[in-house]
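For this depiction, one protein chain was excluded, whereas all remaining protein chains were kept in their positions.
Chain IDs A, B, C, D and E follow the sequence of writing; residue 1 opens each chain.
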């Protein structure tokens, strides 16, 4: 009988501890944020990713893929995502800092909502109970990891919707190793910020500091324009806008991009010969000889690229 | 030793069951929605309300206060909320159906986000596991209670952002006893809807059905314009826009409104006498005799109103 | 040999006359408009319509179908058009005169472009050569037939983009038997116009008369918002916007609308019983008994409708 | 020598008193407003008006002309003003209260500017020196006369840009005998206001009271949209927008309007006969017989109208 | 009698062949586009141009004038066009690629309209009948000549309104010798495009390819903003926007621009002397001595410019 009892106790204890742990390790519960999205939920909802995970549960797109992603443009991402049925992963309409610099990072998401004293009061009390200070933009910023891109839903707020000024922008640059910033809201101190070499996408600039808002979620799903961004998405920004690539599609996107780069190279080379109408070459040559020529070119260049990439 | 053990077992069991119950009774867990806000959290964050609660945990502003709220206008709500430090409870910019009809209801909130096949797939699998169908607008609509106002965050989406057409609008009217609808998105079939006597506030009208979105939360905090709406807020709509009144402030708002109504009555009566400049009467008369006159009028009218309201 | 010669002459003569006729009977050539779309072209491009044609070549949606179309709403048209692959037939964003009045008519299209003295000069010379006056809005208006709806591309122009004031609006009402007006531009004299019982859809109102534009096409394909409108399209306007239905789809749209009307009737009847959740009834009942009930209801009502419509 | 001295004294005294008087009778100096426009300046700049003047110096368009102006529409005003070289007298883009009710009044102008504590402090000190209270919206409102229309430049401000709520709107209605309100800004308490029978044109509605602004001018020239409004202008509002008619043109506008009304009458009568294309009648008949017919009709109707108007 | 018959046959044959030729040589008939504008019509409507013509009928502004036009700015074009009564030749509101590079080219116009399956089906059938493929953006692009600027009406479409990506942009650059691109629509692949040295004016950027549209006209009159662009117009783009100059006015515009350049030179030189108020020099000096000085300067500089331009 004892074993039964013991085993029962063990099971129950484990269950309770498991639940408690699950609760405790999720950033939401630690920081008393309004909307919760536990580490378990994050793991469940991003289960298609086969990459390692960051301690906070986000899929960790590997370094070498981040590196390759610096060559991506919006069109190349579009091709694969469209094919896979992801029609809502692109956001634009931003002012872009350093448009000539590609932005590549792992999505670290933050959500703000308009302030209500009653809700904020409860959140503060909950935080205090756990010996914590109130949630602020710096709470989130201080959790950033190298390679992260900070993705902020400030619901397009301009006045008092400034996620950072130049000091915190500098900190984000240091902490993420220039990962980047996307804010559906504003920044302040553009003069200072424009001297710091991290890509940033923002809706407006304003001299006021952030205010009249509550931080309601860290690393929860957030909406940026027409995109549902999941923590850990690969964030790719170019001169046009920002693509949020689900981790499980990153490899496909990058491989396709290699082919598109080579196709562009070849197409322009043929156009340089000045012998063809555009339709004879692009998007696919009708002439079988040209098709063959391209096929060989593609094969050769892909091999070169792979060789170049393989570690020496 | 037994008692210790037994008591331990009881405690653990209770803890586990408690946790499970907490999870099970919240609509979020039942319906496998992306963002969770448990019944416990809802209760915590609306703890200042002393009203009874609906089975789903929302504060239940009583019927008689709902009735009195039909006389409210935006300005009257503004006065009390501003004083109490609630600066972000008003949303406008809507097209209004039946602007001559006041809207009064208890907020039943629904949130949608742009569709992602990966997230939707996981949510569907989770729902299936629990023997449920996928979350749709009708899932939420079928949970509505008499007195509810349906508050929907569809992030301003027009095409495929239509929360209801005339059939479901008719159902909502029946289910809520004409409580009302506020959607940061669109509706379809305005011809049919305009014949149904329920107030509605929407951003646009479109012939397409709802699509390309996921229902991500029921009775969670949602953002409508610059307002964080909590489930159970008193929703008051007039010709201008919509106020979301925290339940704990409803009584104050209504009492103040009585005084404002009487003040307006008296002010207009004095203006009708054509003897005064506006500043001599409004907002407060400088003349002590007039002040006294008003004080007595106010007292008399308040008594009349209370008598009228008291159950016979 | 003679017969060969004679037959040759006959053929050539016929060819020349045919060409000349083709040219002469098209309104464009008669009126020296800038962009030409001959009667033959109109016939070719609307060849799928099996209806009779108006003298100017437009398909003539029959009177009884126009009559039935008065019951249509945007959603009902959407259903069939979407299914048939017509995704671009709806325009909205208009101010609507008499929104409670349905608009139904055959599209009579007119296009204006910004004035250029050189082009206008040539057009006037060409018109003069043929003994005609210059093209104006009245040239087009005077060609309107009963049952027409006047569809005008004035490229959203407000100032001097007023297709009619109250006098010509009155004339259009008389000439078309209240067919209607859709203008991507403006009208003038809203005070006078609002007393005239013809539906109208316009982008703006302005006190200036039309000016600084050239009439460049009558009954040519025109663009209204995101729609390519073909002369002879069935124009259906409701409280939301305007649908342009290709004539070959009119019958399908109307038949489907009958079913949708009946489906709405039945759905609301069932909701009135207050026994069902919305999903149990709408859009399709899961319960086979309810399905059967609906099937019978549909059959019965369709018969009633047909009987009612058949000429006595 | 005495006379010289005496005459000198008299002249000087008169000069000083004249200057002082000029200063004292102008509302600006009385009320310490920021921008001054003395009664003399007002008189100079509106010198073309031959009408009597109000005590504050504004031209007083006579009652009987105000009465006739109730029949005016924007198009009719446009015709004369355009001809006289006044291209900038029309403003639109307003929300209109009671669009079916014409607005007619004499412009009483008020200007606000964004608040600055330093400027406001000086203005208050100046006012106090003269034993006056600070300038507020009620200062201006309490100066309104029967027949006035209150014209307010609040630079399009919505939040805290509400010139009146329902109490003061009621007062304005009483004071001006329903003259009207035009505000490039907002109003509050639309519910209450919509029950008061005075025409009003406003850019927005908001629940906040007026604030964060300074009243900087009363009866000075103000800008409303693209119009420079002079105090005393005839204000005419219809379903489209508002015309500000310089007093010296009022008679011409009204006489021309009589002819346009008759022309419209006749044109529609001819269209009712269904014998003519629009161009045969409108805008001018080509047929001399029709021209004659119209000429006689015009003469007869003008006489009838004049007879009807002449005092019995 | 024979001669009569023969001459008849000859005449008829010539007539038929003439008509056929007319039809065949126009790009519209060759490509089965919806809206036709034959080579003859193009020639008629641009008859004021005395320049040679391109094989497709467009006036060919000569190379040396194109070269001189590289110095033009919008203001200089404005002066002559306004004077000649052309008030609608300027379009702006574009995003500009390489704003520091002037754009100069001969307008090659292309028009798209929203897709309709019925119309597209007929067009495809017609094309097939003539042994041609369907009309696409590449059909038009492959007709471009050196010196052309591609002018595209895509009715402001952003998503699927991308006339070219970087491959076809590269082709257009090669084919037109960097003539330029103006699209009332969008482009894709801005990253790639921004490295190609051809000026471009576009409304938006989007990652999607062109779609859901039909090419409806090549080298027909098109509308870009408030301008009616005729094929063969001189297109001049600077940092502000784009001017479309009718060929017959090009010489006047360029000669006037020479004078304006010299006037600017002289004016700034005088300002550099720091002796004058602006009104003493600009726009015309009042002092006869200065007038004389300027006259001589103008004469001298004009001669220098002419000398510099004359072929050695």
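We adopt the following convention: a contact is a pair of C-beta atoms (placed from the backbone, for glycine too) under 8 Å apart; a residue touches a chain by one contact, two chains touch by 3 or more.
Model, not experiment: these values are computed from the prediction.
Asks: If you put the missing chain back into the full complex, which of the shown chains would it touch?
Replies: Even though it is not drawn, that chain still touches A, D, E.
Asks: Tell me which of E:52, E:129, E:195 or E:272 is the one touching the absent chain.
Replies: The missing chain is touched by E:272.
Asks: Can you name the residues of chain D that touch the chain not displayed here?
Replies: 5, 8-9, 12-13, 15-16, 19, 34-37, 41, 44-48, 84-89, 113-119, 122-123, 126, 155, 212, 214, 216, 220-221, 223, 226-228, 230, 246, 248
Asks: Write the list of chain E residues that the hidden chain touches.
Replies: Interface with the chain not displayed, on the chain E side: 73-75, 77-78, 90, 92, 238-241, 243, 264, 267-268, 271-272, 274, 277-279, 282-283.
Asks: Touching the absent chain: which residues on chain A qualify?
Replies: 138-139, 141-142, 165-168, 170-171, 174-175, 188-192, 194, 205-208
By our rule, only the chains that are shown with their structure count from here on.
Asks: Please identify which chain has its centre, taken as the mean of its CA atoms, farthest from the centre of chain C.
Replies: A
Asks: Residue numbers at the chain B-chain C interface: does the shared fraction exceed half, giving same, or fall under half, giving different?
Replies: Copies use mostly different positions to touch.
Asks: Distance-wise, how many Å sit between the C-alpha centres of chain A and chain C, to the nearest whole number?
Replies: That gives a centre separation of 48 Å.
Asks: If you average the CA atoms of chain B and of chain E, how far apart do the two points sit, in angstrom?
Replies: Centre-to-centre distance between chain B and chain E: 57 Å.
Asks: What positions in chain B touch 2 or more of the other chains?
Replies: Chain B, residues with two or more chain partners: not present.
Asks: Mind giving me all the chain pairs that touch?
Replies: A-B, A-E, B-C, B-D, C-D, C-E
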